[in-house]
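Removed from the display is one protein chain of the complex; every other protein chain stays in position.
Moving on to chain A:
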Amino acid sequence: MYRYTLGDKTFTFKNLAELMARATPARSGDRLAGVIARSAEERVVAQMCLAEVPLKQFLNEVLVPYEKDEVTRLIIDTHDAEAFAPISHLTVGDFRNWLLSDEATTEVLSEVRAGITPEMAAAVSKIMRNQDLILVAKKCRVLTAFRNQIGLPGHMSTRLQPNHPTDDVNGIAASMLDGLLYGNGDAVIGINPATDNVAQAIKLMKLMDDVIQSYQIPTQSCVLTHVTNTIECIEQGAPVDLVFQSIGGTEGTNSSFGFNLNTLAEAQQAAHSLNRGTLGNNVMYFETGQGSSLSANAHHSLDQQTCEARAYAVARHFDPLLVNTVVGFIGPEYLFDGKEIIRAGLEDHFCGKLLGVPMGCDVCYTNHAEADQNDMDNLLTLLGVAGCHFVMGIPGSDDIMLNYQTTSFHDALYARRVLGLKPSPQFAEWLEKMQIMKNAGQAILADSMPDAFRHSLAAPSRKSGGH
């Protein structure tokens, strides 16, 4: 039981999970789950109460029972007491002060990382303002590599997402070419397949591998199919660069997605055996998003942001190249409007980075959410300042397969220009060599069709009727 007295009123919270939920900035998913603070006053009182909780308490009072949940077991069993030592005496409130202080340098933050649990990260984020989330995230450094390096300071990468509603090979290739010629695609070229089976996945893997090999592009490909499908693709000899899976922060969420931690370990091992990375061996690509546990009815009465932070414990265990919070995709019953989406995006990015996860963000919204392009501009800019590893790149912001809006090729160039951010160095070199982009920092594109791609326009078009 947690208690807080304010004047002549005493507020009580029955356990740490309830205290965390009540302290969470308002959002529709927590209202739907019935765990939200019942008044604005109660929310701030919960935050005051949470600020007094010692970080050690999170090791004693687990939010989801150890016996019932393998994610809790992973968090507790892999907790590094030595790394935790320098911050073990802090309360949540002083953890915020410490994170913002000049003591917490990039190096120090890397050293304590393994001592921070997702619940500690979630708790402190609840009492941080947006600028705090940005400032601390910017201090965190997480570097990963496969065929290029991702996460270097001053860089921002993009996932080229050339989805097509019927997986048409030339339709996908057209979006790929558009993206490459706009300097996008250094995080990954990643397709969400319209038809989700092994044969289709292999076809799309070959399509992307052919392009990557032919043009010697220092990037990697991924088909976002179920992890068990990708394992089968590897068995059948398909050219798998990255293994994809959507993950959540409770065992129940993950079993609703049809996998467990062993499945991920098996997949990681299978991908490692192919040895396709040239600069590094980070072979996993995970996607997450607040609300997935509630949607799977596996949230154990936790707030959705705490569940989300727990997913990063799953992610960091498998050394991913990329982790992407698909923040606005789930819809307004979880994140109602631009304000809630922006807050969630910054929280996710902060928690991920603090825990050592290579965070990117699908800055996005659906047409039934109270959000628009201006909200996306705001979040993209804020995340660019915060040092977000990557965002999506899609033609004209319009995903014609998944029916939602995310950042465009143009948007990434905007962010690079106003914030002086560069693509991954190996990719930037390739862009220059291919005459696509001069001076990657200034994002100056070539005016004409680069020579190496000129031949592709000679191909006959197949689909009739035009745009």
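Annotations for the structure displayed:
Basically, a contact is a pair of C-beta atoms (placed from the backbone, for glycine too) under 8 Å apart; a residue touches a chain by one contact, two chains touch by 3 or more; residues count from 1.
Keep in mind that, in the parts below, contacts and distances are computed from a predicted model.
The listed options are "Ethanolamine ammonia-lyase small subunit", "Nucleoside ABC transporter membrane protein", "NADH-quinone oxidoreductase subunit D" or "Multiple sugar transport system permease protein", and the UniProt record of the chain not shown names that protein "Ethanolamine ammonia-lyase small subunit".
Note that of A:I75, A:I116 or A:I172, the residue touching the chain absent from this view is A:I172.
Checked against the hidden chain, the listed residues A:I134, A:V188 or A:L207 yield one contact partner: A:L207. Take chain A: the residues that touch the chain left off the picture are 28, 31-32, 162-178, 181, 194-195, 200, 202-207, 209-211, 213-214, 237, 239, 331-333, 336, 366-368, 372-373, 394-398, 400, 403-405, 408, 410, 413-414, 417, 443, 445, 447-449, 453, 455-457, 459, 461-464, 466-467.
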